[in-house]
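One structure coming up, written as structure tokens, with questions to follow.
The complex appears here without one of its protein chains, the remainder shown in place.
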Amino acid sequence: MADLKTVGTSVPRKDAIEKVTGSAEFIEDRYMGPMLYAKMKKSTVAHGKIKNIDTTRALKHPGVKAVLTGKEYPNRIGLYLIDRTFLAVDKVRFWGEPVAVVAAVTEKAAAEAVDLIEVEYEELPGVFDPREGMKPDAPIIHEDLANYEIVPIFYPEKGTNIANHFKVRKGDIDKGFAEADKIIERDYYVPQMQHVPIETHKAAVQWSLDGKLTVWSTAQSPNVVRQLLAKSLDMPMHKIRVISSYIGGGFGCKAGASIEGLLVPIAQKFPGHIVRIVFNREEDMQGTFTRQALYSKLKTGVKKDGRITALQYEMVWDGGAYTEYGVNIVRAAGYSSTGAYDIPNVKTDSYCVYTNNSIGGPVRGFGMCEMQWGIERQLEEIARELGMDPLEVRLINGMKKGSTTASGQVIHDLDYDKCLKVVADKIGWGKKEESRDGKYRGKGIAGLVKCPAQPSNAASSAMIRINEDGTAHVMIGATEMGQGMLTAISQIASEALHIPVDKIDIKVPDTDFTPYEWQSVGSRITYTCGTSVKRAAEDALGQIYRVAADLLETPQEDLSFDGKKVFSAKNPDLTATIREVADSCKKCTGEGIAGPIIGRGSFVPTNMTNLDPETGQGNPGLFYCFGATGVEVEVDPETGVVKILQLACSIDAGKAVNPQLCTAQLHGGTIMGLSTALYEEVRFDKGIMLNRNFTDYKIATIDNTPHMDSFIVETPETNGPYGARGIGEQPMIGVAPAIANAVSDALGVDFNTFPLTPERVWQAIKNKK
Amino acid sequence: MKKQVIIFQLNDEPVEIYVDPAESLLTVLRDRLGLYGTKAGCSKGECGACTVLLDDRAVNSCLVPVGKVQGCKVETIENLSRGGKVHPIQEEFVDKGAVQCGFCTPGMVLSAYALLKENPQPARDQIKMAISGNLCRCSGYKQIEEAILSAAKKLARQGNSIT
Partner (left out) sequence: MLSYDYVKCNDLRLACQELEEGEQVYLLAGGTDLIVGMRGGKFSAKTLVDIKDVPELKVLEEDDRGITVGAAVTLNEAVVFAPIRDNVPILAEGCHSVGSYSIRNRATMAGNICNASPAADTAAPLYCLDALVNIKSSEGSRSMPIKDFFAGPGKTALNKGELVQSILIPRPYPEGKGVYLKASRTGSVDLATVGVAVQRWGEEVKIAIGAVAATPVRAFSVEKAINEKGEKNYADAARLVHDDISPITDLRGSREYRYHMVEVLVRRGLEQTLGV
């Protein structure tokens, strides 16, 4: 692949000019038509029966057009487990759950009317800790769990709060522990976090009298929104059009579908009007997905030489009030439960448990940050127990070509060793810096791996239209939320089509016009959508050659295409412009050959399988992306303040389609990881989210951002487009454990949880004394 | 709640609107004047997405009742590329890869613009101070810092400090 022209170069972002000039259109950024504004009435209890909802006063409020409650609109929705309604019906399961929605001619009138709705609850005992929720006498949150429709790769336990119990049984766990010289066991805890994209969730819906539903949404996945709405509303798909404009950050919270359907019944009452809802920051934090908290117990057996013989992992996830999406995070963490390491004997039980906390759901990393926190911390303890170098322990056990994952999937394309070594080298691994001015310094390293957690039938498709002048339009269903997809995909198209990237137009999706894409999640788009686009480009190019060969009456093999014209390598007189090709007639007879060129490409994985229900064995990974993070810290033992002195990250991207964008993802993911490692934690009091704003949910600012070194390793992914694999989520995964390992190294104290706030670090030092 | 006529200078042009002076400058810019480049992120002055220049200083427009801009000068992101030319700060944001989802970008660019107006040759810590109130969840900020530094250099080279 030495002769790549576009792939591997840092062409400017397709959307950059629009975005720096403020002209990029996000959903709220235009006049859409006659509007109605929707506002939600939210539950004031975390778990309770709805005794009565009185909407009389709200309905009489000036400007109010409609008030809707769950009783009138009990339709269900869910991605994997259909356990959710748009509005609470009969009971509420979390604090802030929408119980009614008001639509009015102004946002102000809607908000005022919301205050006039009176709801009477009978409070029920709540579950706020999933470990309590698993107990036989725990209050049941979803009485109907057994009757919910579910994708049959998940295993809810009837009559309990367990929405999914995923098992891995690999090798012989007893034998593995018997072989071990040392056994290390420890509990870990990862709290909830929030994505906080700077753009909150928004949706607008319009119903036309011919029965067409148009939806504008911040959704990461317009096709899934369409699919779930079609099912929930029992509508044919061609009558639903979903448009995702630019999205102001997603990180998983805008995956699946949720708020769009809330508005449909109102829109149906007022055809032609656009009913819009805009979540404010507080609603966004409290009412949308949070990262599920994880309570885990990890036990490893290890030989004196550092080789891990057995791993037993029990993970109890706080699924929150609804786990329609969360069940799959629990599954993904289960089948990946050895992290970046090849361990022969594994026993994992991963439980998704309902609680009365906010809804758990996908966040950048999809369970990997939480699950690998335990692994990467425990490796540190293993190294200490054995008196070994933690890097060495990672290199010994790290996956190599031919290694198997927890689910027994064989991995081929990786260079995890290199990922570890580059960051270790960068931070001067092995050289301990002396403490100065009463401050302690330490270094830490952590590895990471992630595959897209997508169902094996998650498909992609693409179309390419060639214009008469040799420019092209690429049409895809993936969304642009900052990751740079539009640019990378254009580069892949350009490479395959021979048309320069600046002659290719590409737009955000609209399900009426752009072909199917499952979801823009899981770091999968470069691979899946990229493959479809490459195939569509090859298809278009093939058509161009076929038609040109016919037109020029020369063998196809002799022809080349430079983006504008097709010419024969053997006879320079034989050329045809793309216009002649696209709209061609045989010179002599005037018979037509072909019309405009349209390339098509589709993709569905062929290397994935379902997993055995009892052992979790099989191939769940489309591809596996490895990386590592290295950190040097300085800790003030008096205040507990952790300062990051060095931060290095590496990722095995296979092939960086656009190195600048790839580095941007590496930086962004690493700083998001740093922010969660040091500051971020959603705080609840009996289900009430306490820090639901930026005043008390702090994310890293530029002041908190140290210098960073990033390394792109390129071990080609055999089946990826030009060897590429996705890298969007991965950089975040290793940061928290790497920082904790460094702080541990500095202070000689351990952490089983994060964020490492100054107070938590100080407390740990104090407890040690 | 009583509407008033508010007259101010918006992007170098006089504007006269009849509006409740209690309404925020942010919603007036977006919903009444159609300047959608200014974004709403938190309505509490904590994210900086709604940054505009008020009498040459960066402010959170979500916290400014529009009555306050009577007789003042307001600049939004739309003003930077007036005349069909992208401003050097914007060019450097593009060049240095400082743009990702783009939702914080107008506010970031304007905070940088206000900084360079006041201080054409800022040190790194001054850049950090100027945009510490602009949250970005995508980038990790480094590229933004680089873009502002290099925009300052570019402007100095071109000899056209921002006026």
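Going in written order, the chains are labelled A and B, and every chain counts its residues from 1.
The rule we apply is simple: contacts are C-beta pairs under 8 Å (C-beta built on N, C-alpha and C of every residue); 3 or more make two chains touch, one makes a residue touch a chain.
Source: prediction; values computed, not measured.
Asker: With the full complex in mind, choose from B:10, B:35 or B:59 the residue touching the hidden chain.
Answerer: B:59
Asker: Of B:5, B:22 or B:123, which one is in contact with the hidden chain?
Answerer: Considering the complete complex, B:22 is the one touching the chain left out.
Asker: Which residue among B:32, B:68 or B:153 touches the omitted chain?
Answerer: Going through B:32, B:68 or B:153 one by one, B:68 is the residue touching the chain not shown.
Asker: Take the complete complex as the reference. Which residues in chain B touch the chain that isn't displayed?
Answerer: Chain B touches the chain not shown through residues 1-2, 20-22, 24, 43-46, 48, 51, 54, 57-60, 62-65, 67-68, 70, 111, 129-134.
Asker: If the hidden chain were put back, which residues of chain A would touch it?
Answerer: 107-108, 111, 638-639, 641, 678-679, 683, 690-691, 695-696, 698, 700-704, 757-759, 762-763
The working rule: only the chains that are shown with their structure count from here on.
Asker: On a C-alpha centroid basis, what's the spacing between chain A and chain B, in Å?
Answerer: For chain A versus chain B, the centre distance works out to 31 Å.
Asker: Show which residues of chain B lie in contact with chain A when the two form their complex.
Answerer: It comes out as residues 30, 34-44, 46-47, 49, 76-78, 80-81, 86, 90, 93-95, 97, 99-106, 109, 127-128, 131-145.
Asker: Within the complex, which stretch of chain A touches chain B?
Answerer: Listed in rising order, the residues are 10, 12-13, 15-26, 28-31, 195-200, 246-251, 278, 280-281, 481-484, 660-661, 663-664, 667-672, 693-695, 699-703, 705, 707-708.
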